[in-house]
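Dropping a structure here in structure tokens format, bear with me for questions.
A protein chain is absent from this complex, but the other protein chains hold their places.
Chain IDs A, B and C follow the sequence of writing; residue 1 opens each chain.
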Amino acid sequence: MRKFVIGLLVVAFLVSAIGVVGTAAPAYKIGIVTGTVSQGEDEYRGAEKMKAKYGDMIKHVIYPDNFMQEQETTIAQITGLAADPDVKAIVVNQAVPGTVAAIRQVREIRPDIIFLLGVPHEDPELVSDTADLSFETDQERRGVTIVQLAKELGAEKFLHYSFPRHMAMPLLAKRADIMKEEAERLGIEFIFATAPDPMGEYGIPGAQQFILEDVPRQVEKYGKNIALFSTNCSMQEPLIISALNTGAIFPEQCCPSPTHGYPAALGLEITDEMKGNIPAILKAINDAIVEKGGAGRFATWPVPTNYLLVEACVEIARDTIEGKMELSDLDAVKARLEAAASVPMELRRLPEKPDGNFYLLTSGSVVFGRDEF
Amino acid sequence: MTDKLKQTVEHIGIPRLMIAGFLAVIFVTAYITGMSVPQLLSDSLVRVGMNGILVLAMVPTISCGVGLNFGLPLGVLCGLVGGLISMERGFVGFPGFFAAIAFAVPLAVVVGYLYSVLLESVKGQEMMVGTYVGFSSVAVMCIFWLMAPFRNPELIWAIGGKGLRSTLTLGNYYGKVLNNFAVFEIFGIKISGGLIGFFLLFCLLVYLFFRTKLGIAMLTAGANPVFAKSAGIDVRRMKSVGIIASTVLAAIGIIVYAQSYGFLQLYMAPLMMAFPAIAAILIGGASLQRATILNVIIGTVLFQTLLTTALPVTSRVIQGDISEVARLIISNGMILYALTRSTGGK
Amino acid sequence: MLLVLPVELVLIEGKSKNMERARRVLEMKGITKQYFGNTVLNNVSIDLYPGEIHALVGENGAGKSTLMNILFGMPVIHSTGGFSGEVLIDGEKVELMSPAEAMQAGIGMVHQEFMLLPGFTITENIKLNREPTTKNALSRLFRSKSLDYLDVPTMRKDARAALDRLDLAIDEWAPVAGLPVGYMQFIEIAREIDKKEVRILVFDEPTAVLTETEADRLLESLRRLAADGIAILFITHRLDEVMAVANRITVLRDGETVARLNRDEAVVERIAELMVGRKVEKVELPPRAKEPSDEDIALTIDNLVVDMPGEMVRGLSLSVRRGEILGIGGLAGHGKLGIANGIMGLYPASGRVSKNGENIPLNSPEEALSRGLAFVSEDRRGVGLLLNEPIDRNIGVTAMQVQHKFLKSWPHFLPALRLEDRAELRAYAEDMIRKLDIRCLGPNQPVRSLSGGNQQKVCIAKALALEPEILFVSEPTRGIDVGAKRLVLDLLVRLNRDHNVTIIMTSSELGELRKVCDRVAIVYRGRLAGILPPDASDAEFGLMMAGRVGKEAV
Partner (left out) sequence: MIQSPEQKKVESGRDVSLDMRHIVRTNGVPILFLALSITMAAVAGLSPAFLMNEVITRFARNSLLVLSLLIPVTAGMGLNFSIVIGAMSAQAAAIAVTLWGIKGVSGFLTACLLATPLAAITGCLAGLVLNRAKGREMITSMILGFFANGIYQLIFLFLVGSVIPFNSKSMLLPQGVGVRNTVDLINIAQSLDKIWRPVISGVRIPVVTVLVSLGMCVVITFLLRTKIGQDLRAVGQDMNIAEVMGIKVDKTRIIAMILSTVIAAWGQLVFLQNIGTLNTYNSHEQVGMFSIAALLVGGASTRRATIFQALIGVILFHTLFVVSPLAGQKLFGVPQIGEYFRVFVAYGIIAVALAIHAWQDRQMRKEAIREAVLTE
């Protein structure tokens, strides 16, 4: 009897839910999926910018902070967007694990939706087969360019921090191998160091603390002309601080962007006129680095990659839906990317899938205390 | 005399002997591979100093009979709020550090009291409920960090210009104030008198507390609630006091941790804060019913030294990084060992 | 209370004569058992006929439980060196090494504490772990009896039959949780008689927790079972019940059989005398300057009600003379232990207690302690001591909490944060160790490692640290060896004489009460049955404990 009453209530609820719902719509919508700011501010703000620009046309949802464990939620968020018949394109940045599964599920009911991914975490070949278009910084190229930049900045050694979970990602593992090769070619000693996994049970603080302790040790051992690099986002702040304190070289973050790591590490003051103003932020970082004696040893890309990727993806999605371009048109894609970035970009396809739309991008670097801001 | 000897052996215990042995192997390896042993020891001491008070926060709850404080994130969050207010107000250096504590402690007292009221109503499930209360309060605070009316331009996000950054640099405020205070060197080992002294000071304070009338009442309530009742002690109140004390220590602990670390970590960072502290005190030989300051010191030293040295040393010797996984297995294995060993507790 | 003997008793008596000729179903011959050198049973024999109710009576510690433990092959017997003597069932010698073997041999036991699962139905409890099952496809496939279905209809049928034998009309599928205590007792019995092989049933104080009507029904069932041919061994304190149902009565005292009576030879007075009677070596107690009298009352208890499970006090009134040692006696379960526990605030209590005319608020240990009352609990290890803490902490902590003793004097305004004065406490503990002759390694020794007698002395020292005017002592000699018993009793007398402490001593051992007390109050069913001088006759004590005399014997 009691069970019956509860059962009845559940049914009543589901029926009432049907009654409650009902949506009016513009011509079409684009869904954006990003993490929270604590996972990375760039992509979140990119989505906010698009929301501000296009208003109701954009539906912005979030994947969980501990996306590694909560795949189901990521999938639900993506399929949730696809459930809206007006949604014609979905942008996922970063494309965390679960995205491929979600796309497959959506395809079964909504084959018309196009998926544009930024920074996919899953196997590139798998992603290339599933998504309509993917962007990733060109890890293999960066394997070469970062080491070259380090050399240019005066590095004699190259230190690469990572941990098992990241080295279980084929692209990152491959990049490390390429870096090693390139370093050897340039006569630089390549050092691979293991750090604790920030997704492990002692979390981000444990990983960051390790970096703070380990960098002085390494600098003492190998000397100041050592370039520091880490595959993990949360390690960038301690890495930058340690590099500044010890006088080491920091050629590029894992995800190249002026807003990634630098503002927090430098304790940058964000005044009202600086908000979202990339050139102003770059200049402020430059001033801070120079002031702290890091001139000519720190560099990054002039654009926040994930920030601009969201914008580029949305524009590409719009133009594709409206029939103004083809996703496989590399030049058209590049044009929109450069428009969003307002700096020149290099773009190529994933070598393993020359006929897929998995694009790899690289940008030039700016060196603080050397270039003009 | 033999009794004493037996007692000492029992005090040290097999797990501690094992870890100490493992550490010895690590240091020998470090020496052979040409790593700077004094440097490793200095780093370990910093870790001990920065984590010690968080471990110490376990003592009051164990002593008053509530068990391990899985709700430690509550106190940590109070500490973070205190630390933030101090930054927002622009306090710098030692005043900033003490202002952070001054803001955090009253908050921790209130939160600790409310937490104790909750735990009182879920007697027998304290550890489970504590774990989840800790988790969910972290999520609530995530919303707070995003919405909180902090205006200091050094604290807010770069592009959005609102909400608190996930990592706040303390360098310009009270970063390392303790670490850089009264630093001296013995045999090449750099020791921060400020940091270690502060930790030992708190050990002493807690030790003295358990020698006061109130502290003894709390110990009694934890050791045997019926005895305590018959001695005119209000057992419920003692539990309250113990939980409040633990929360306050956690709040102070995270501020010490943060100043040493150089950052305030917001958002999901406090989620798992309780686990290393719990592992440390259990490794130190505490049980679910009884914990002493000595357990805290031994546990913190062993556990943090293990964490600090195992990774850099082993990654020199073996390619790959089995040490990261080994650490996972050892620390959880220790907690498991403690849970399956301590008898009599219901 | 007057006892009306049922008519059919005569019939049973008639039968008992015939039974003499029947085969004995159980014989225990010459049973002797020692625990660590203490003889607890000495050459005890008992036998049982089918259809007989044999009552086994005796004070606490007379050896009843040990005898039953032997009968049930309890591990505790074999792990402590076994016993001598033999057990025969149906005339054949058996060696029962475990309860399971005893069960197989046809011995059933109705436990004192209920072995019932509250979430199960009556049927499920009756058939617990003896469920009839039926095979199904899976159980055949895996050849596992574990996967057999429960045969619920058969279970219910069996349970119904067992309940019917007890004339219990309750629904056999009702859950046990929420049943009145009396029913639970019957379900325990039903479980035993449902075992087809059971021929001997042991009832261990079955009526202790029952109301009078429930007890009457239980006795009724006992007769019914006996009439079915089951031999019943009935252990109890309540002599009226013995008189009501028993065919034969065996009286144990100090581990020896003191008497075996047939129903027709027995009178309550005689049994009571046999139970408690022992040569009381009357020691001359030191005299006092001024003997206590009713003129000078230290403590007045008026209509005290204490909700202490198993030891309920139901409206007791009593006056305690200043400077006396007042004994409180009575059989287990009648509430003698509840008095001190209630007054000291350990169990919910109501009524009026006043010391020197000043009212003592109940339900607060702190109030009682701070008014000069102290208590040595009967539950030494549970309530009395912090087993893992050292002796000095145990002795000092109560006085420290209640009277701020053993504390440094600073800070004045915040006594809660005053530091413990280790030196003072240590000195006091050492003084106590010397005065009470506590055998230990020093004040630092954890009390867990002390012997029972020395632990008891620590408990007394703890109470003395409070410098009480009135001291409650419950079961001061329980579980300690003979030598230590004397020391503890001497200590109490010395306290009383030298320090003029009024002592209220509760004990199950009437002998020790009579040895040291000025007066002995007997509690029956939660109320005062009467007060006797220590030199009153055994019969008087026995009768009063059995509730057979009215109040105001003194």
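One rule holds for everything that comes next: a residue touches a chain if its C-beta (ideal position, glycine included) is under 8 Å from a C-beta of that chain, and two chains touch if they have at least 3 such contacts.
Please read all numbers here as calculations on a predicted model, not as lab measurements.
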{"item": "Among shown chains, those touching the left-out chain", "value": "A, B, C"}
{"item": "Options B:17, B:32, B:110 or B:147, residue touching the unrepresented chain", "value": "B:147"}
{"item": "From C:76, C:150 or C:227, residue that would touch the chain that is not displayed", "value": "C:150"}
{"item": "Chain not shown: contacting residue from B:24, B:122 or B:205", "value": "B:122"}
{"item": "Among B:139, B:183 or B:205, the residue in touch with the chain that has been omitted", "value": "B:139"}
{"item": "Chain A, residues in touch with the chain not shown (by the definition above)", "value": "1-3, 5-7, 9-10, 13-14, 16-18, 20-23, 36-37, 44, 47, 60-66, 68-73, 75-77, 79-80, 83-84, 97-98, 100-101, 104-105, 109, 121-123, 126, 164-165, 167-170, 173-174, 177, 199, 201"}
{"item": "Contact set of chain C toward the excluded chain (per top definition)", "value": "99-100, 115-121, 124, 128-129, 131, 133, 138-139, 145-150, 152, 156, 171, 173-174, 180, 307, 312"}
{"item": "Touching residues on chain B - with respect to the absent chain", "value": "70, 118, 121-125, 127-129, 131-133, 135-136, 138-140, 142-143, 146-147, 288, 320, 322, 325-326, 328-329, 332-333, 335-336, 339-341, 345-346"}
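Heads up, the rule we're going with is that only the chains that are shown with their structure count from here on.
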{"item": "Chain A and chain C, separation of their C-alpha mean positions in angstrom", "value": "74"}
{"item": "Gap in Å, rounded to a whole number, between the CA centres of chain B and chain A", "value": "33"}
{"item": "Chain B residues counted as touching two or more neighbouring chains", "value": "none"}
{"item": "Contact set on chain C toward chain B in their complex", "value": "344-346, 364-366, 369-370, 375, 377, 379, 382-389, 393, 397-398, 400-402, 404, 407, 415-420, 422"}
{"item": "Chain A contact footprint on chain B (complex, rising order)", "value": "36, 39, 43, 46-47, 142, 146, 153-154, 156-161, 163, 165-169, 171-172, 257, 261-263, 265-269, 271-273, 275-276, 307-308, 311-312, 315, 320-321, 323-325, 327-328, 332"}
{"item": "Residues on chain A engaged by chain B in the complex (per definition of touch)", "value": "36-38, 41-42, 44-45, 48, 65-66, 163-164, 193-197, 200-206, 208-210, 212-214, 217, 220, 234, 237-238, 241, 259, 263-272, 274-276, 281, 304, 307"}
